[in-house]
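What follows is a short report on a single structure.
What follows is an incomplete set of chains from the complex, kept in their original frame.
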Amino acid sequence: MAEVTYLEALRQGLQEEMRRDERVFILGEDVGHYGGAFKVTDGFLAEFGEERVIDTPISEAAIVGAAAGAAHLGMRPVAEMQFIDFISCAYDMLTNYVATSRYRANLPCPIVVRGPAGGYVRGGPFHSQNPEAAFLHTPGLKIVCPATARDAKGLIKAAIRDDDPVLFFEHKYLYRRIKEQLPLPGDGDLVTPIGQARLAREGRDLSIITYSAMVWKALEAAERLEREDGLAVEVLDLRTLLPMDDAAITATVKKTSRVMVVHEDTRTGGVAGEITARINETAFEWLDAPVLRVTAADTPLPYAPALEDYVLPQTADIVTVARKLAAY
Amino acid sequence: MTARPVVAEDRAAAERQAAGGAPPPLGRERLLELYYYMRLTRSLEERLTNLYRQGKVIGGLFRSLGQEADSVGSAYALDRAAGDMLAPLIRNLGSLLVMGARPEEVLRQYMAKATGPTRGRELNVHFGDLGRGFVGQISHLGDMVPVMAGVALTFRMRRQGRVALVYVGDGATSTGAFHEGLSLAAARRLPLVVIVENNGWAYSTRLERQTAVRGLAVKAGAYGIPAAREDGNDVLAVFAVTRAAVERARAGGGPTLIELLTYRRKGHAEHDDQHYVPKEELARWEANDPLERYARLLTSRGWLAADELAAADARVTGELDRAVAATEGDPAPEPESALEGVWASPARQPAPWYREGGAARG
């Protein structure tokens, strides 16, 4: 075992898969000679060579399209978006070409598109986005959002092995802030199954359903609520958004009957809506209170710390809403 | 540009060449095969037009009348045995047939049959088969260029000596996807051949309203790759120019952009009455019909006899009679099959609960 950051865990996952399977290769902007804007693929060029670590021109649609073509032929491409905000430039390619290829033409398209998402880092409106809601709506894609170092590693490995296209949204705030004891590389095969949520904390009074960096804020809030209010808060880390783990969601609803959904992304049209609708459909009679949301406000994400902190959800918000829910 | 002058010149050149008494550029068998595929393309589309009028073709019908030489000649230049692959466009029925798509598949596809290659999920020639070397396209123009760059990249990574070919229309050269895909392929010298089918129109928009350039071959310069410009209605010229590009790609010479000059003699789709097209322009291109030109060349040069061509025509008629008969009565897909195969896993979507016990009607 060794203590590794979220970023290092991710690196290890990528590296292990590249060593295990020569069909795996990486393409993206500055992934080779520079090792990626956040150094996720640092050293990969030296180890795997120019054919498997490809510095591309600035052209996200081509990066994703080329990955798809290679995947059809049995390769396992991992495409990096330098910041996940630039995935918008490949939106057509992903939603129309990639997502539908199995369905419409019986063409497997096992690609991974990964990159740094999320705010709290003063990145401004174009280096802080959370694009999951834009793709949740596309049958044929899978969406993965790890919150822990273990899952960063386990899910990137699962994503690469998955036979479907996977969007892999890393949280850049977590890259170097989260550490965890993990088995040494080569010491066992750490794979986190796609499609399964994780109970990050057990509780019986109310449930927080969340994912990615918000898992940590939810846990912080849960501790405070336990300390200050004696509430036992359950935190469900979804890990995969598409396909969604309905069983885990239903189980926590039935257990606590009071549920809130927390995500960093903006409110309207965000993932929380979908979760709320599913809970309505599958466990309405178990609800003792409305499903409530804590999310970013509906604005582009501003740059100034005071503004960014105001727009993004904070631990105190989660506490406030949890108290309302508990008292409902 | 107006389509006329260039092609008139090219045509004259082709006929000069023909009159020069050169020996056949390909063996008799292959000359006949080219003829067969062009005829098959045209006749199959004519059958489809009939079925369309009878309401049996469900969606739109897209014709390649007058462009058969371009599709057939270029696809024929690939080495199928070596595993070369292509991605067709809506008007590349001929290319698909050359790669081994069967008329039955096309008929079933247009008629949305359960037995068709996409089981009724996709329309017209939107289907693929990696085994036979063609990739199913989507409607969004330009997107196949990056995809085929990825196919070519894979060929290169595996050192397979295979070549990828992709078609784009004159209109589609304006798309960002075309640019990004070709730019990537050129930067990495991938074995990709890009055929730009300049048929004078993008739907109702003439080339000169789409771009300030007179011909599209010049676009190759922006990517640092070689270009060629050829008479797309001369099947042998198309074959030769594509074959040269394919072999250059195979030898590691990187992409080539080939502009084929041809003409869309029907409307954008069957519903389009082409009111915006000058009648003389149509007439001029009718006189430059690639199938007739090729037949004339073959017989006038003595490379094939008229009755050999007639036999090929008869073979096509017979095959299509059988194909239509074999497919017309095929079943429509089962409604619930729509839920299968969105993902590899889960392999099937659950039916909406309110549909349990059968599909809703009305």
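For the reader, a short list of remarks on this structure follows.
Should a chain be cited, it is by its letter among A and B, assigned in written order, with residues numbered from 1 in that chain.
Keep this in mind: contacts are C-beta pairs under 8 Å (C-beta built on N, C-alpha and C of every residue); 3 or more make two chains touch, one makes a residue touch a chain.
The structure presented is a predicted model; accordingly, all values stated were derived computationally and were not measured.
One representative per chain kind is drawn in place, while the complete complex holds these chains as A x2, B x2.
FYI, only the chains that are shown with their structure count from here on.
With centres taken as mean Cα positions, subunit B sits 41 Å from subunit A.
Interface of subunit A with subunit B (complex): residues 25, 51-52, 54, 56-57, 59, 61-75, 77, 92-93, 96-97, 100-108, 110, 139-140, 142, 162-164, 243. Chain contact summary for the complex, subunit B toward subunit A: residues 118, 121-122, 126-128, 130, 135-136, 138-140, 143, 145-154, 157, 164, 176-177, 179-181, 183-184, 187-188, 341-346, 349.
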